[in-house]
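With one protein chain held back, the other chains of the complex are shown just where they sit.
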Amino acid sequence: MELASCDVLVVGGGGAGLRAAIAVAEADPSLRVAVVSKVYPMRSHTVSAEGGAAAVVKPGDSLDAHAYDTISGGDWLPDQDAVEAFVREAPREMLNLEHWGCPWSRDPDGSVAVRAFGGMKVERTWFAADKTGFHMLHTLFQTSLRYEGIRRFDECFATRLLVDDGRCQGLVAIELCTGRVLGITARAVILCTGGCGKVFAFTTNAAIKNGDGMALAYRAGAPLKDMEFVQYHPTGLPFTGILITEAARSEGGYLLNKDGYRYLQDYDLGKPQPKPVLRSMELGPRDRLSQAFVKEQEKGRTLKGPYGDYVHLDVRHLGEQLIDRKLPFVRELCLKYENVDPVKELIAVRPVAHYMMGGVSTDSNGATPLPGLYAAGECACVSINGANRLGSNSLPELLVFGARAGRSAAEFAARQRTPGSAVSSQAVDEEHRLQDLLGKRGGKERIATLRTEMQQAMEKSAGIYRTQASLEQGAAVLGRLSERYPDLALDDRSQTFNTELTSALELGYMLELARAIVASALWRKESRGSHQRTDFPKRDDQGYLSHSLTYRAEDAAPRVEALPVSITRWPPGERVYGR
Amino acid sequence: MSPHTTFHPKWYRPRVSVWWWLEKRPYRLFVLREISSVFVALVAFVTLLQVRAVKQGPDAYARFLEWLGTPAVLAVNALAFAFVLLHAVTWFNLAPKAMSLRLRGKKVPDAVVAASNYAGWIVASAIVAYFLLRD
Partner (left out) sequence: MPEAVTLVVTRYRPEQEHEPTTQRFEVPFRKEWVVLDALNYVKDQLDGSLSFRWSCRMGVCGSCGMMVNGEPKLTCGAFLGDFLPGPIRVEPLRFFPVIRDLIVDIGDFLRKLKRVKPWLVRSQEKPLAEGEYRQTPDQLDAYKPFSMCINCLLCYSACPIYGLEPSFVGPAAIALAQRYNLDNRDQGSRDRHEILSGKGGIWECTFVGQCSEVCPKHVDPARAIQQYKLTAAMHWLMPWAGGSR
């Protein structure tokens, strides 16, 4: 077994991970930072974010306004102290990224441009054409190359966190190109591994979004927070699930049902105007728009396609010039994958699973209840997004909480002793477990079969609308899949870049997380934001103005507890759009 | 990355054949384009011979013109002319890539830069033709 050591270990090389690594390197250049990622950092899923990143920067806007939009957008589940810190630091982080070279789109006078976005009362979304995540990730990656103190372990697949003496002291990972198992000890670990959208059948998420870090933390005893809140993005392409950015709507696109009718007006989202009105109609929050689609579907007013029902997104009235300037990637994607030119034709879209509001429970400094373990980005839940995330809040979240987690992990690490030998023997045990998995003969289940059954079960039982019955059925199916999981058959026995082994491990992570999602959805007997229960259709602040905390139980259903929401200045109110 | 992985002996490193340029049309065209520079040099050389012949007097010049008219020399010169044309056309089409011209803040399109090269070529040829053919 190969042993390496560092002071702060960042797992995941996306926006949050790279920002955290740079934050550690800047906070304390004497610390050795390592970034472990199962893909090269520029392949991380941050790269596919399109629309933009919100931060208060224009006159006429205020931190309180951004905070209120975020809190009400999250249906009063966000922790308000964390939101206040978030909106305060977002402009600084975004400016910092600009200073690192990020090519933000500009106004004619050379200042950074902002645009409207769903659920926001004021225009505050910074953007880089419609490839904001791409530009942010590449800026962060290229900037990180400057820091000699950051050591990267590219294409190393983390399989287990090392916990000893009550604190997290490193992890075990497979170095994919050789198959060697590495034990990397550290004095603090920051998980930045993203969400787990691949537990669902239709998703905007890439293949790599399997919730690795969430599952590792969960298995190490850290609780997951708010797992029942899954965001469905209203406009994904049918079949591929490819994301069509919210910016298409914020620039003025309409959502039309099969009769060419702007159906959102029937769902308390305002009256249709020719130009986009903030916090109204197509610029409403994502959960309400996705729910409207399901209602239209029930009424038989959606179109039927070979890959499911869909509605139309109409941007023809925006004109070719605007589309090429502000939405060029949307045009490219539609032409390529749907053979449709948005300048002249309607785009077929449907809600697809997109973002996990839930994740590893952290405080506003990125610290989990397990000392030495931190988390930031989509894999963490602080929570600033609550029951529904507003578009363009997740990219600044990566920067703000990546930096905060980096700084607090650096400070923690500087105060710790170096990991002892107990941790190395744990690592050796894990190596043996992996070798056994690789060498196991027999087995009759195929990975793809179990994975597809899991995804279909999640889509049916824990989709946009849930009931006690659908969730219980989902739990039962997932339970049976978990029993079949040890019986997996592997075709690939090679040590060199064995992607079948990693797919099997990823499936294991996803099954655990799927069960956590269903368990917390069963626990929350109310409807709030993106968690809608037809058997409990109202929001219940008396009983459920709290987060769900889901703990793993060996050989039993996950245990769910409540964690009260932190309310500072905005008492729970009615969530109003379009009025 | 650790030294063990950087130059791992088991990675397969295929050798590139010296005939790589035959594989694809764009590569073959590229090699022809590069060879054309030899013919450009040849044309320049023949022109120098012509200048020398003029200097040596009317008899030498007449012999030179006769030599130019022989089938072998004619064939070579015809081939050279074809290659010079290829050279000029590919040069004009590719030149805009090296020149990033901005007029009043906006980029001048490649087609405009190339077109102005062609225009200059036509004008220069017209002038030369005028002087050669007037009589």
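Here the chain labels run A and B in written order, and each chain numbers its own residues starting at 1.
The rule is short, and it goes like this: a residue touches a chain if its C-beta (ideal position, glycine included) is under 8 Å from a C-beta of that chain, and two chains touch if they have at least 3 such contacts.
On a predicted model such as this, the values are computed, not experimentally measured, just so you know.
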The chain left out touches which of the shown chains? A, B
Which is it among A:5, A:105 or A:362 that touches the chain not included here? A:105
Among B:47, B:70, B:100 or B:125, residue touching the chain not depicted: B:100
Specify the residue from the set A:62, A:494 or A:534 that touches the hidden chain. A:494
Missing-chain contact among B:21, B:64 or B:92 belongs to B:21
So which bits of subunit B touch the chain we can't see? 1, 6, 8, 10-14, 16, 20-21, 23-24, 26-27, 30, 34, 94, 97-100, 102, 105-107
In subunit A, positions touching the absent partner: 39-40, 42-45, 47-48, 92, 95-96, 98-101, 103-106, 108-112, 131, 134-135, 138, 142-143, 145-146, 154, 177, 206-208, 239-240, 242-243, 333, 336-337, 446-448, 490-500
